[in-house]
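Please see the structure below; I have some questions.
Here the complex is missing a single protein chain, while all its other protein chains stay put.
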Amino acid sequence: MLEELKQEVYEANMLLPEYDLVTFTWGNVSGIDREKGLFVIKPSGVDYDKLTPEDMVVVNLDGEVVEGDLNPSSDTPTHTYLYNKFSDIQGITHTHSPWAVSFATAGVEVQAMNTTHADNFYGPVPVAPELTKAEIEEAYEENTGKVIVDTFEQRGINPMAVPAVLVEKHGPFSWGKSAKDSVVNAKVLEVVCEMNYHALMLTNRDNRVPQYLLDKHYYRKHGENAYYGQDNAKSKDHAKKA
Amino acid sequence: MLEELKQEVYEANMLLPEYDLVTFTWGNVSGIDREKGLFVIKPSGVDYDKLTPEDMVVVNLDGEVVEGDLNPSSDTPTHTYLYNKFSDIQGITHTHSPWAVSFATAGVEVQAMNTTHADNFYGPVPVAPELTKAEIEEAYEENTGKVIVDTFEQRGINPMAVPAVLVEKHGPFSWGKSAKDSVVNAKVLEVVCEMNYHALMLTNRDNRVPQYLLDKHYYRKHGENAYYGQDNAKSKDHAKKA
Amino acid sequence: MLEELKQEVYEANMLLPEYDLVTFTWGNVSGIDREKGLFVIKPSGVDYDKLTPEDMVVVNLDGEVVEGDLNPSSDTPTHTYLYNKFSDIQGITHTHSPWAVSFATAGVEVQAMNTTHADNFYGPVPVAPELTKAEIEEAYEENTGKVIVDTFEQRGINPMAVPAVLVEKHGPFSWGKSAKDSVVNAKVLEVVCEMNYHALMLTNRDNRVPQYLLDKHYYRKHGENAYYGQDNAKSKDHAKKA
Partner (left out) sequence: MLEELKQEVYEANMLLPEYDLVTFTWGNVSGIDREKGLFVIKPSGVDYDKLTPEDMVVVNLDGEVVEGDLNPSSDTPTHTYLYNKFSDIQGITHTHSPWAVSFATAGVEVQAMNTTHADNFYGPVPVAPELTKAEIEEAYEENTGKVIVDTFEQRGINPMAVPAVLVEKHGPFSWGKSAKDSVVNAKVLEVVCEMNYHALMLTNRDNRVPQYLLDKHYYRKHGENAYYGQDNAKSKDHAKKA
């Protein structure tokens, strides 16, 4: 069942240690088959060096395990909630990567300060607020998804344009066009946090990029006028114009 | 004698370089056989790449070497004291890992600021005070154990719930349910110190987590209602409920 | 066509991951054949572990692709502009290395604070200002070259003596006597930024080196009186005098 997706999600999970994003088992990646309404996720607490594609757990959009001998990630209800509400996302990553967790701990938004940020995130990566006592005790993981979605809705942020968030005092969640893409966004967020941290220490000025620089870099890589890489429609034109 | 425990303690010691917790020989791990009242510890000053399981030294709870050609770690009296006073611990790790030593040097407690901390330590990791001149000159290593135990007793901290400490101007000690578990806790402490440091630099606010978040994350992984991983009683329920 | 230069530029590009200067594909190196008026550059968005010498793209000094199936780096117009204006440079590197980007984000010049800097850069590495809205929308990559060249001209800096720059809110560009040399300068800049950052945090004093120390270290390694290494004219004399 979903063998190809299991392989893909397995490989995306294995990128977490390769990209230096996890300590021990503190991370998980999932990927979804939107047609079947099923997603595949890492089992809970299994070491990366023992993980196999067959260990992946299949879950439906009601959060029920459909296939798999192992328990799915304890964060599964967060993934379920996000897949239900963010209808375009195809993969989700959660880690405790140290730079992103530092910003989440401090409750400091990841402002768009440079072109590395603008290349990947079309605006600041927001902080979703701490859950209340009631939210934590009632349905912690599901409500983690809820504060994320509420944050994006209240601030009018398109989750495909800003495919990451920091949950306050917890850590980063990211998503994307595939399981792998969500891991790439987790790495970008980690690097951008590292850069922002040092820039914030170096100066007290407002470091935010102007809108036109954000537009330029974001749309250089995304959308119909993108010209970065080998696959975008305008790449050849840009090269020729150059 | 205690061949299995020697192998286990050897492997736990070898995790120190693997987890980037030691420079040169600045660390040691021990593990105990509570029934026999004997513990096994790394020999003093031996390089990790020359260490073998046979090099491990067997010591009794009076601190006497029972077996082994090599001298045990010079910190052996600290291990002896801790095993005698913390009756549930099965393994102990001491390192000079740089983030934890930085906090110990500054005398700054490792506050519970985020879920990474709460997943592993049920409350702040305390700083045991510097030893007095008399304590140092009389029986330095044993008294290092004493200030640790006194700190936990005076503050009413359960050493199994907060399995680590910083000795002021010295460094971290951690313990756990096995030799390996004590090394895992040493790594968790190092990562949490790194995260706390950057969060402290990013903001002046009080970053501490509320009690209910500490409870949620700690008991998600520990105790009879834990549901993280594959072995906890409630894991299946959590998956189903999800 | 230009097979030797392609190999050289390929190898210089592969130094970026080896020197820890890139995340994903965020970097590019080129090298020029001045006699033929052609330069060779990395293709856009291609992973380093899939890159081959044959993938390199040949571009002329009007920025037109002369040979190559792949699109050249989207930063090609910046390289073109720099090769046209800085007539002595033979190679160019652009990265998003985290220390250099942090300084670029904060708009903080890399002052000459120590002999590591003075050995390699004869004076501060300047910050070229953010592009205006018009400059970005008109011809972003070409104008990135223009603000760099303007900065060096306005401040009277010799680009061969200070072979690097930070473009504000963007990141570092460096150049040199070959493609490889430009990568070496990118690494030196990264290390110097790391050192300056920590020195700036440690003290509020003016850390800049005096002119005579800058002269001594720079000319120990560069110019006709250089005596560092095996190839400089005065190396033997220095050894003998010693």
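Lettered A, B and C in written order, each chain numbered from 1.
Note that a contact is a pair of C-beta atoms (placed from the backbone, for glycine too) under 8 Å apart; a residue touches a chain by one contact, two chains touch by 3 or more.
Just so you know, these numbers come straight off a predicted model, no measurement behind them.
**Student:** Just to confirm, in the complete assembly, which displayed chains does the hidden chain contact?
**Tutor:** B, C
**Student:** Quick one: say which of B:Phe86, B:Trp99, B:Phe121 or B:Phe152 touches the chain that got left out.
**Tutor:** B:Trp99
**Student:** Of the residues C:Val29, C:Met113 or C:Ala179, I need the one that contacts the missing chain.
**Tutor:** Missing-chain contact among the listed residues: C:Met113.
**Student:** Using the touch definition from the top, which of C:Phe24, C:Tyr48 or C:Tyr227 touches the missing chain?
**Tutor:** Considering all chains, including the one not shown, the answer is C:Tyr227.
**Student:** In the complete complex, which positions of chain B touch the hidden chain?
**Tutor:** 23-24, 26, 43-46, 59, 63-65, 70-72, 74, 76-77, 80, 96, 98-99, 101-108, 130-131, 133, 136-137, 140-142, 169-171, 197, 200-201
**Student:** Residues on chain C that touch the omitted chain in the whole complex?
**Tutor:** Residues of chain C in touch with the missing chain: 113-116, 119, 184, 187-188, 191, 194-199, 201-203, 205, 207, 209-210, 212-213, 216, 220, 227-230, 235-236, 238-242.
Everything that follows uses one rule, which is that only the chains that are shown with their structure count from here on.
**Student:** Indicate which of the five shapes (line, ring, star, complete, other) describes how the chains touch one another.
**Tutor:** Chain contacts: open path, no cycle.
**Student:** Relative to the centroid of every protein C-alpha atom displayed, which chain's own C-alpha centroid is closest?
**Tutor:** A
**Student:** Quick check on chain A against chain B: do more than half of the interface residue numbers occur in both copies, making it same, or fewer, making it different?
**Tutor:** Different, since most residue numbers here occur in only one copy.
**Student:** I'd like the Å distance between the centres of chain A and chain B, where a centre is the mean of that chain's Cα atoms.
**Tutor:** Spacing between the chain centres: roughly 33 Å.
**Student:** Please list all residues of chain A that touch 2 or more other chains.
**Tutor:** Those would be 197, 201.
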